[in-house]
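Note that this complex is displayed minus one protein chain, with the remaining chains in position.
To keep things simple, chains are lettered A, B and C as they appear, and every chain counts its residues starting from 1.
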Amino acid sequence: MTTDTTHNTAPSHGTDHAVEHGMSTRGYINIALILAAITALEVSTYYVDFGPLFLPSLLIMMVVKFFMVVSYFMHLKFDNKLFSWLFYAGLFLAVGVYVAALATFHFFLR
Amino acid sequence: MLRPATVMRLGHHMADTATHEAHVTSTGLSNVKLGMWLFLGSECLLFGGLISTYMLYRGRVSNGPTPEQIYDIPFTSVSSFVLLMSSLTMVLAVAAAHKKDDRGTNLWLTVTALLGATFVGGQVYEFTAFYNEGLGFTTSLFGSSFYTLTGFHGVHVTVGIIMLIALVAINKRSRVPGSKSETVEMIGLYWHFVDIVWIIIFTLVYLIPV
Amino acid sequence: MNHRDSNETPAGGRLSVARVKAHRFGQRALVATGAIALLGSCATNAPQDTWQPKGPNAKMIDDLQQPVFAVAGIIGIIVSVAIAYVIWRYKDRGQPIPEQTHGKPALEITLTVIPALILAVVGVFTFRVIFDLARTDDTQLVINVTGQQWWWEYDYPVQNEWGITQPIISSGQLVMPAGTKVLLRETSRDVIHSYWIPALNGKRDAVPGRIHTLRLEADEPGIYAGQCTEFCGLSHANMRMEAVALSKEDFASWIANQQAAYQTPAEGTLAKEGEAVFLNQCVRCHQVDGLKRPDGTLAIAAPDENVWSGAAPNLTKLMTRNTFAGAMFDLLRDACRDDVWKADSAEFGAKYLAGVDEACLNVNDLRAWLRNAPEVKPMYANPALLTETNGKYRGMPNLGLSESDIDKLVAYLLTLK
Partner (left out) sequence: MAIIERPAPGTTVPALTPAAPAITPSRTYGALRRPVATTGWKSWLFTVDHKKLGLMYGATALFFFIVGGLEAVLIRLQLAAPDGKVLNADLYNQMFTMHATTMVFLFVMPMAAGFANYFVPLQIGARDVAFPRINAFGFWCLLAGGIVVNLAWFLGGAADGGWFMYAPNSGPVFSPSKGVDFWTLGLQIAGIASLTGAINLIVTVLNMRAPGMTLMKMPVFTWMITVVQFLLLFAVPVITVALFLLTFQRSFGAQFFDVAAGADPLLWQHLFWIFGHPEVYILILPSFGIISEVLPVFSRKPLFGYPFVVFSGAAIGFVGWGVWAHHMFASGLGPVSVAVFSLATMAIAVPTGVKIINWTLTMWGGKLVFTTAMKFAIGLVVLFTIGGLSGVTHSVAPSDTQQTDTYYIVAHFHYVLFGGAIFGIFSGFYYWWPKMFGKMLNERLGSWNFWLMVIGMNMTFGPMHILGLQGQPRRMYVWTEARAGEGFFNLGFWNLIASIGSLILTVGIGLFLINIVVTARSKVRAPLDPWNARSLEWMTSNPPKEHNFDSIPHVHHLDEFFHRKYEEDPTTHTMREVASAEDVLAELERNADKHIHMPSPSYWPLVLACGMPFVALGIIYSIPVAIAGGLIMLYALYGWALEPATAPESDFDAPSSNGHAVGASHG
């Protein structure tokens, strides 16, 4: 771990805060609009045949939405990297072990 | 030698020590926020397990309806959209709290709680409809794992709503503007997490057929 | 700072001396390990010894594991000796507090890489054996094995090249031809069990709802002991198995006998009365192929209506087997049993095929079993909780047979050959 901030650097973190919450209301609404648009696109797969692109496109859109919320709404993009490390460690482990476990059931070969 | 008498847990020392000593953490980050992110990292493993169980069992319908037969995609799309938008209102509440705008904070928190309640209401409606169509908790593996996964998510949303309402109540009694801004931020993180779990559930459970 | 990384500290110098010593100890350790291994292979061991393979699959495992045991033993001895040396050498004898050295990365990395390399070599061989043991394309005979609480059922599907023209259902002992690549297809009817004949191969779980395969091959005719090794409830300890390997000719005659028609006992004998008791009681669960009711209809067992797991051992040729009650008990008296178990491979077939006769029958255990089965083999802890299984039994219940019924039944069972 390299995120160790020593004692005497703590006062400087007041300036971090300005960055942390730097996104404007307008920005949040833009993000929400993009999210809404992607959701609409996702739902459209139910009505329109995407052919072989169906599964990959849905998964990609899911991942994009996921990371947009995490990065902007949850501020991970602007916040201290330690928060990202902690959260992504859990996410990475979860994806890793459960995908591996499902693979032993030949889940992805069906 | 330090006199034991000076070791007090008394409030009138709180102000000066709090602003000087207690606030300085080794990383410069808030304890509560670190704790919340750790908790959310942990929750990934919880929902991962429930989602995996559902993925493994969704096609195993020995009895009763299959997913395709009962999912109402247009309805669920609307409630998903509602939950997604509650993330926007939540983030606006957090922004207002940071500006010490208590009125705005309370407004957006209330809207968020209402959107969340709409989502939960939709879920209750959906469960009832599914039950009437023959999918009970004990009907099939699909039923058991579907209700467990979405039920756990629903409970998380409900807990979030309770926290939002409680926060509005506490905020209204507070005489100090922005005094709860960190609490707002923490509940915000929790709320967004519940939202991203639903983003995954919506795709994996509802949109991708067996 | 007083943390210095000096290569010429006294401690460093001693280190290399010690390594030479350790090397010498290593050689001695090799000899010692060899001696222990030799001792192990000479002694008369338990029948489930995992270090005495009697077939190519178990041999493959043994060839892989023996070097691993040897290397592990040597490393263990090196570490123990090194620690013993340190304890003796650096004991506090009033020496000054030493320099506060914090480590030597080069030494550290070397000592990390060496075990990693050893393990990499082991890994390569392991990899090969795993895939060799998973092969199913060279199978010569298939036997379906089904576990349930607490016995194994062996089902020989039709395989004309082996003379199996109708399915044979047996239990208690797995009979197979020696020198033949047998493939077990395992499953279970209730909980997870595990099939394990240590002399022939490692274990493989029998999981309900899944079919797992296990290769078995015995070099020589003989009898090989095994035990269920996945905890499966109250009588897990009593769920044993025996694999019997016969020469190909003997196996053919065993097959022929298993498919031979049922012969009802002569009228007026005790055995005939026993058949009536059997029809009255036992046939609810136990099938005897060809057994007819007095009205001439075939008696068909319905274990699924009475036993939770849905099956009970098929008793058609009971006395061709040497065990009963999930191989918990022998059908042979001890002397006769030893005669079969200790027979050399040339004589074994004939002795085994002779089956069980009245002189050799282990009548005490059999009678105790018929008198009150749950007393000699725990099958449910609390009869009041049988409601969980809709009143169905977990294994054989106490039928409340009279002593005279038991006499008749024993006489009848002796005719099932």
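Assume contacts are C-beta pairs under 8 Å (C-beta built on N, C-alpha and C of every residue); 3 or more make two chains touch, one makes a residue touch a chain.
All figures in this text were calculated on a predicted structure; none of them were measured in a lab.
Remark: the absent chain touches shown chains A, B, C in the intact complex. Considering the whole complex, the residue from C:164, C:225, C:282 or C:410 that touches the absent chain is C:225.
Only one of B:57, B:71 or B:108 touches the absent chain when the whole complex is considered: B:57.
The missing chain, though absent from the display, is touched by one residue of B:80, B:181 or B:203; that residue is B:181. Of the listed residues C:51, C:162 or C:262, the one in contact with the hidden chain in the full complex is C:51. For subunit A, the residues in touch with the chain missing from this view are 1, 4, 6-8, 10, 13-14, 17, 82, 89-90, 93-94, 96-97, 100-101, 103-106. In the full complex, subunit B touches the omitted chain through residues 1-19, 21-36, 38-39, 41-43, 45-46, 49-50, 53, 56-57, 60, 62-63, 98, 100, 137-138, 140-141, 143-145, 148, 163, 166-167, 170, 173-179, 181-183, 185-187, 190. Contact between subunit C and the absent chain runs through residues 2-4, 6, 9-11, 14-15, 18, 39-40, 43-51, 58, 60-61, 64-65, 68-69, 72-73, 75-76, 79-80, 82-83, 86-87, 90-92, 95-105, 107-108, 111-112, 115-116, 119, 122-123, 126-127, 129-131, 133-134, 149, 190-192, 194, 196, 198, 201-205, 207-210, 212, 225, 227-238, 240, 308, 330, 378, 381-382, 385, 387-389.
Convention: only the chains that are shown with their structure count from here on.
Averaged C-alpha coordinates put the centre of subunit A at 51 Å from the centre of subunit C. Inter-chain centre distance (subunit A to subunit B, centres taken as mean C-alpha positions): 16 Å.
Interface residues of subunit A facing subunit B in the complex, by the touch rule stated above, are 3-7, 9-10, 12-13, 16, 21, 23, 25, 28-29, 31-32, 35-36, 39, 42-43, 45-46, 55, 58-59, 61-62, 65-66, 69-70, 72-74, 80, 82-83, 86-91, 93-95, 97-98, 101-102, 105, 107. Subunit B contributes residues 24-29, 33-34, 37-38, 40-45, 47-49, 51-52, 55-56, 73-74, 77, 80-81, 84-85, 87-88, 90-92, 95, 98, 188-189, 192-193, 195-196, 199-200, 202-204, 207-208 to its touches with subunit A in the complex.
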